[in-house]
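Apart from one protein chain that is not included, each protein chain of the complex appears where it belongs.
Chain naming follows the written order as A and B, and within any one chain the residues start at number 1.
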Amino acid sequence: MTSLPEKTDKKLGLVVDLDICVGCHACAVNCKEWNAGAKSAPLTDYDPYGKKPDGVWFNRVHTYETTDEAGHGQTVHFPRSCLHCEDAPCVTVCPTGASYKREEDGIVLVNEDICIGCKLCSWACPYGAREYDENEGVMKKCTLCIDKIYNENLPQESRVPACVSTCPAGARSFGDLGDPESEVSKLVAARGGYDLMPEQGTKPVNKYLPPRPRQDGREGDKAPRMLEHADDSTEGAGLIARWVDKILS
Amino acid sequence: MHPAKSVIFFTTASGAGYGMMIWLGVLAALGEVYPDASLGIVTLGLAFALIVAGLLSSTLHLGRPERAWRALSQWRSSWLSREGLAAIIAFVPLGIFAFAWVVMGTNSGAAAMAGLAGAALSLLTLYCTAMIYASLRPIPAWHNGWTVAGYLVLGPMSGAVLLTAIFHLFGQSKPAAITSLLSLALLATGLLVKLAYWNLIRNEAPVSTAGTATGLGHLGKVEMTGSPHDNDNYLLREMGFRIARKHAEKLRTIAVALGFVLPFLCLLATIYLTGGLMPLLLSALATLSCAIGLAAERWLFFAEARHAVTLYYGEQAV
Partner (left out) sequence: MGINPFETVREDVGLSPQVGDEVKTSTCYMCACRCGIKVHLKNGAIRYIEGNPDHPVNKGVLCAKGSAGIMHQKAPAKLTKPLLRVGERGSGEFREIEWDEALDLATQWLGEVRQRDPGKLAFFTGRDQSQSLTGWWASQFGTHNFAAHGGFCSVNMAAGGLYTLGGAFWEFGEPDWERTLYHMMFGVADDHDSNPIKLGLGNLKTRQGTKFVSVNPVRTGYSAIADEWIGIRPGTDGLFVFAIIHELLRAEKIDWSSLARYSNAPWLVIREPGASDDGLFLRASDGGPLAWCLEQGKAVHANAVHLKPAFAGERTVNGRTVVPSFQLLAERYLGAEFSPDAVAETTGIPAEVTRRIAAELAETAFEKEIVVEEPWVDAWGRHHEKFVGRPVSFHAMRGISAHSNGFHTCRAIHILQALLGSVDCPGGWRYKAPFPKPIPPGIKAAWPKAEAGLPLDGPPLGFPRSPEDLIVDQHGDPLRIDKAFSWEHPLALHGMMHMVLHNAANHDPYRIDVLFMFMANMAWNSSMNIPETLGYFTKKREDGEYVIPKIIYSDAFYSETVPYCDLILPDTTYLERWDCISMLDRPISSAHGGGDAIRQPVLPLDRDVRPFQTVLLDIGARLGLPGMTNEDGSPKFPGGYEDYIVNHERAPGVGPLSGWRGEDGSKSGVGAVNPDQLTRYIENGCFWHEELPLSAQFMKFANREYLQYAKKMAWLGHADPITFQLYNEDLQKFRLAAQGHGDIQPPEAQRTRIETYFDPLPIWYQPFLERDEGGEEFPVHALSQRPMHMYHSWGSQNAWLRQITSANKLHMHRDLAAKHDLEDDDWVWIENGRGRVKAQVRLVTGVNPSVVWTWNAIGKRKGAWGLDKDSPEFEKGFLLNHIITEKLLPEKGVKEYSNSDPVTGQAAWYDLRVRLRKCSQEEAGETWPVFEAIDKRFEGKDGPLEFGKDLQGGDTGGREPLQEFVGQRSANHSWVEGIRDGRGNRVSDET
């Protein structure tokens, strides 16, 4: 049944720290690089050297600006990939069972051997996490690097998703979000990790950590405002005079 | 949403086909239509043709049409699967009904039972189609009861209008009169449903915003200043379709005028202008007009529907 599993043994997923993501696209490109030769190979690129270069990617990095009422702005980089939702609508709408959620670890996958390319799952996903391979006629998506994280041919430290191991800022973490004792769960708890579009009822497994409050002298920022001047004479003449005979060091 | 030709054609054509089937089944059960073979061939044939062409068009536009048969397996959860299944099952009673009518020259008794069953399954298929759209939460313009109402009314409506014209062609004035009245009622209902639908999608409070999509709403207004890619991608082509308000208004006028008002007036006129070719011409005009109007309506149904993913690409709320 493609109906969703009642419960999964684990909830493997990603945690993305928006406080330190610098928007470098490393995760997106390394994801593409790994997956282009992995389970979903190839991730076709249409018109690679032409007018409309475009292709299949599982991870895409946006940049947003926020502006509050007082006019304070912030720029936030925002990587977007499949959230491996607990109540994944992409799975339940799929007519073929190609789209499914694994009971073992909660990873949402597409079985490209039976996908008919009806695209309904991409309509059902609010997050734009599904990428249709127009050349192959099947749907593809983030696999949570399933053939990397369990890969016994790779050294232990490489057994994390490509986007995680490559992220230069360390903005991405991977682990079992179903286990409250896991590193990622603790991180989420400590940093106020949140769901994207909770109102869509998808119960995403992946979490995002919010940017920490700026420390730019606004209300609530406890930094000192100004140094006490030892002397305010013009051109500092008084100060220099003070120093002439003083052992300062 | 991207108004793909194939889906527009599929939903309008098979909608009309199922609509015809529904009324043929009902009329036969009521004994209101004589099982004339040529009439049967034309009406049932056309209905089948519309249904099959619609299904075929949507199947051929799958990425992997050769695997279409796999779409039946997930009827427990997927409305698309259910639609496929309903469509296939519907063929059984409808086939029997058609066989009885055309080959055996009867549409009453057991045949009528088959016809009624076919009608019910046709309605069910339409319902499934509607639910495919109505079940999609990321698209608030679809995720509502009026979407279902629309499909349930517009299919039978276009079927009735089409049947009217055919009955007139065959000089079957009695069933024609019934379908005319049905058409008038359905055209009025259809218009009301669509008006209610349009009113809803225009005034409904947004479900998701750029703020909830990014979780950055607490920081203020969220605007995209950097895109992950400089060219269109699948998501934008499929779901980023956006239609200018003015353009939509124009199409809406066309949809209302041609889809509902003109057919209504034409069919109303057939009640008074009964002589000669007038009823046929008017009902044919009604059919043509309705088809164009519904194509516009369906185009709008897609084009106006905004998907939550656009929130990541600059849309403020859907």
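As a convention for this text, contacts are C-beta pairs under 8 Å (C-beta built on N, C-alpha and C of every residue); 3 or more make two chains touch, one makes a residue touch a chain.
What you see is a predicted model, and the numbers here were worked out from it, not measured in a lab.
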Missing chain -> touching shown chains A, B
Out of B:Ala37, B:Leu60 or B:Met104, only one touches the absent chain, namely B:Leu60
From the listed residues B:Pro228, B:Pro279 or B:Gly293, report the one that touches the chain absent from this view. B:Pro228
List the residues of chain A that touch the chain left out of this view. 1-2, 17, 19-26, 28-30, 32-39, 41-55, 57, 63, 65, 67, 73-77, 96-98, 100, 109, 111-114, 117, 134-137, 146-147, 150-154, 157-158, 162, 165-171, 211-212, 214-217, 223-232, 234-236, 239-241, 243-249
Taking the full complex into account, what residues of chain B touch the chain not shown? 2-5, 60-66, 69-70, 72-74, 223-232, 236-237, 240-247, 310, 313-315
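Please note the rule applied: only the chains that are shown with their structure count from here on.
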If you average the Cα atoms of chain A and of chain B to get two centres, how far apart are those centres in Å? 40
For a test of understanding, state which residues of chain A touch chain B in their complex under the given definition. 1-3, 18, 23, 25, 28, 52-57, 60-69, 72-78, 80, 89, 91-98, 114-120, 122-128, 131-134, 136-139, 194-201, 208, 210-211
Residues of chain B touching chain A in their complex? 1, 62-65, 67-68, 70-74, 76-81, 84, 132, 135-139, 207-208, 210, 212-216, 218-235, 238-239, 307-309, 312-313
